[in-house]
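Rest of the complex left out; these chains stay put.
For clarity, chains are labelled A and B in written order, and residue numbers in each chain start from 1.
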Amino acid sequence: MNFIENIQFVNIIEFLGTFAFAISGVRLASTKNFDLFGAFTIGFVTAIGGGTLRDLFIGVTPFWMLNPVYLWATLLALLFVLLFKTKVVKLKYTFFLFDSIGLGLFVVVGAEKTLSMGFEPWVAVIMGTITGSFGGMLRDVLITEIPLIFRKEIYALACVIGAVFFTVAYVLGLNIVVNEILTASIVIIIRILAVKFHWHLPILKGEKQKQ
Amino acid sequence: MNFIENIQFVNIIEFLGTFAFAISGVRLASTKNFDLFGAFTIGFVTAIGGGTLRDLFIGVTPFWMLNPVYLWATLLALLFVLLFKTKVVKLKYTFFLFDSIGLGLFVVVGAEKTLSMGFEPWVAVIMGTITGSFGGMLRDVLITEIPLIFRKEIYALACVIGAVFFTVAYVLGLNIVVNEILTASIVIIIRILAVKFHWHLPILKGEKQKQ
């Protein structure tokens, strides 16, 4: 992924995004009274889970095994929650912003990496979505809560729209850096508007089904 | 897998099986009041989860990333449940039949693909079973219910018996098409008889164990 290695700015954003994702995992773990190891693991899974699934699916070594920065970002997140517990709550809008920026970047990375491996565009859309949203899903499974993403988050929709935009623009030949910036912005804006205006997808009202 | 690409009839059966598996996932998601994205994801995981695990284990690209038909089958299942909610309940015997046929085919595909990769016969038995039954297990984990398959379904046993039959017959040199048809029939018949006559495996009565 030389597009990432070459752009220092993206590195910083990626670090902040990983940090923000890990913070959300560590905080959730602390509500369950997990120990330090549990909190670290949940934070790490939240931050790298989506990208790990993507890498297993497209057949490459999980990205976090090639660069320890994701480990450091998670350790820092754990330390941060331990030291500044009250501050974390007060800073929730800052973290929401980091989290949204991270989401935008993760979608871009997921779709672009998949396309660069020669998979078809519709696979890139799925992988962009998985990269952005399945870390939180794995986190919820590990703490045995029904994944939030299945019920009321607009997370997934922001990922899908962003991934579709990126992939279509990529196929149409848009300049890659412009495409990256536009896609990330779209994801971030949808995510922020969705939370502000309580957007959500229609809920399926089910029959009371006996298995 | 040219044995599948060459047989149009199998393609249709596979589509119906995927559709039926996805329907079961979408319906279960609707009982949990999931949104559209959640229902789609659960339907997709139910349909392709077992084969995906198999493909990761045998070291090939997950099958659904090479052909969008599984995606379409799941979208159709979601649409179907939305449009014909009452009809789905009335059609439950039809879906049970599709589901059983799909199960039979999934077991065949799982065992045959594994053998064609050069793994030993006992690995093929495990992979046939995983292909048929682990999609439902992943579905249950995602909705945080104890997997049905561990408690009262005969699903797993039908898969194991079918996979053992296919593998033994394959090693003995039985004609592959005959073997495919016989194996699928065995799985389907065991599944139907098991539901009709309430067959189930012995339950382990446990000590009240404190961890």
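In the analysis below, a contact is a pair of C-beta atoms (placed from the backbone, for glycine too) under 8 Å apart; a residue touches a chain by one contact, two chains touch by 3 or more.
Keep in mind that this is a model prediction, so the values were computed, not measured.
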Where 2 copies are displayed, count of copies in the complete assembly: 3
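The definition used in the following text is that only the chains that are shown with their structure count from here on.
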Taking each chain's centre as the mean position of its Cα atoms, how many Å separate subunit A from subunit B? 30
Residues of subunit B that touch subunit A when the two form their complex: 26-39, 41-42, 52, 56, 61-62, 65, 68, 71, 81-82, 85, 89, 141-144, 148
So in the complex, which bits of subunit A are touching subunit B? 56-59, 119-120, 122-123, 126, 137, 141, 144-147, 149-152, 156-157, 160, 200-209, 211
